[in-house]
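Complex shown without one protein chain; remaining protein chains in place.
Should a chain be cited, it is by its letter among A and B, assigned in written order, with residues numbered from 1 in that chain.
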Amino acid sequence: MIVLFTDFGLRGPYTGQMKAVLHQMAPGTPIIDLFADAPVGNPKASAYLLAVYATWFPAKTVFLCVIDPGVGGARPAIILEADSRWYVGPGNGLFELVQRRARETRSWDIEWKPAHLSASFHGRDLFAPVAAMLARGEQPPGRPCEDGADRRPDWPDDLCEIVYVDHFGNAMTGVRAAELPPNKACRSRPRAGAREDLQRSAGRRSLLV
Amino acid sequence: MIVLFTDFGLRGPYTGQMKAVLHQMAPGTPIIDLFADAPVGNPKASAYLLAVYATWFPAKTVFLCVIDPGVGGARPAIILEADSRWYVGPGNGLFELVQRRARETRSWDIEWKPAHLSASFHGRDLFAPVAAMLARGEQPPGRPCEDGADRRPDWPDDLCEIVYVDHFGNAMTGVRAAELPPNKACRSRPRAGAREDLQRSAGRRSLLV
Partner (left out) sequence: MIVLFTDFGLRGPYTGQMKAVLHQMAPGTPIIDLFADAPVGNPKASAYLLAVYATWFPAKTVFLCVIDPGVGGARPAIILEADSRWYVGPGNGLFELVQRRARETRSWDIEWKPAHLSASFHGRDLFAPVAAMLARGEQPPGRPCEDGADRRPDWPDDLCEIVYVDHFGNAMTGVRAAELPPNKACRSRPRAGAREDLQRSAGRRSLLV
């Protein structure tokens, strides 16, 4: 299964072009749209959102993640294996919290290059092909990360910011509820129908309204 | 074929998580997004919308329907078989019009329970797994409904309300055109390109502009 986590938005051609690459290179692999509306151009807020949702998915899931304001610049291109799940995307901190919270991790700098690499759409030209390779069970096409250019040790373990507001009006923070006193977990009850415990599936409850 | 009919909205992770369950439990089954923007938290308006669109689909289609403001409360969880199509979702009236207009129906209270049932996301944890079972051809995992807790006999056969406004500006009501005098079917002609007879495919014309 390949899971998409991007800030491409719901409209327009970008997600479709990535899926066309995936269907051609990994035929028959299910593709799941998780977030197309992750915090735009904000790898930090996105990192906390991704870390909570990713652990719900089964082993061998490949996360194709593109929140990449520095595309075309010096940021590395990364593969992360964390607790048997794969993550492919820019090494701009987007995987920092996944990596920090995982029990076992390995990471690689992507060395594979496509025949044509656009300056601004690595999601389609670089990350999608690599995600397809991993979904096919191939070895990561890179060399082990050594310089830590993708890490962000200065980011906090929990982020006291709203990182996402869902369709029902629930605001999600980057704070895991386990870090809060129980009686402060929610200032007010989510309204009926609100998915107030979604993030409980990750073993931690980080949603505040 | 599994058809999604929800009020989850287009954004965010909820539809993706449900699809991940479906892909794992019923691999290879096509999943169709019919409505992700059914009337939010409004099973009554949604019931009239669903009843018109569902009959266009072939036999054995499984409708996974989640408009569920009472999730986590006392409302039952239901499987309905109506004219050879399956419906899975909350027993809050959402299937009232499908059931009332069908020639043959059977319904079950869902007895199957997942290992983990969140308080607020039965779509992912309960209804999606049951929809997958039905799509695989398994028997409904429940016992025949007897108490009528899912029925709404007080709801009218036709609802004189706008239940949906589409992308082209066409407003759909819960009134079947067959119930109206012919010269009052439309107060004004839909503009060019409007899909004014979509609901004719259900044998009734219920769209008014």
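Methods note: a contact is a pair of C-beta atoms (placed from the backbone, for glycine too) under 8 Å apart; a residue touches a chain by one contact, two chains touch by 3 or more.
Keep in mind the model is a prediction, meaning the values are calculated, not measured.
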On chain A, what residues meet the omitted chain? 8-17, 19-20, 23-24, 27, 40-41, 68-71, 73, 116, 118-121
On chain B, the omitted chain is touched by residues 1, 3, 10, 30, 32-37, 53, 56-58, 164, 166-168, 190, 192-198, 200-201
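The criterion applied here is as follows: only the chains that are shown with their structure count from here on.
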Centre-of-Cα separation between chain B and chain A, whole angstrom: 32
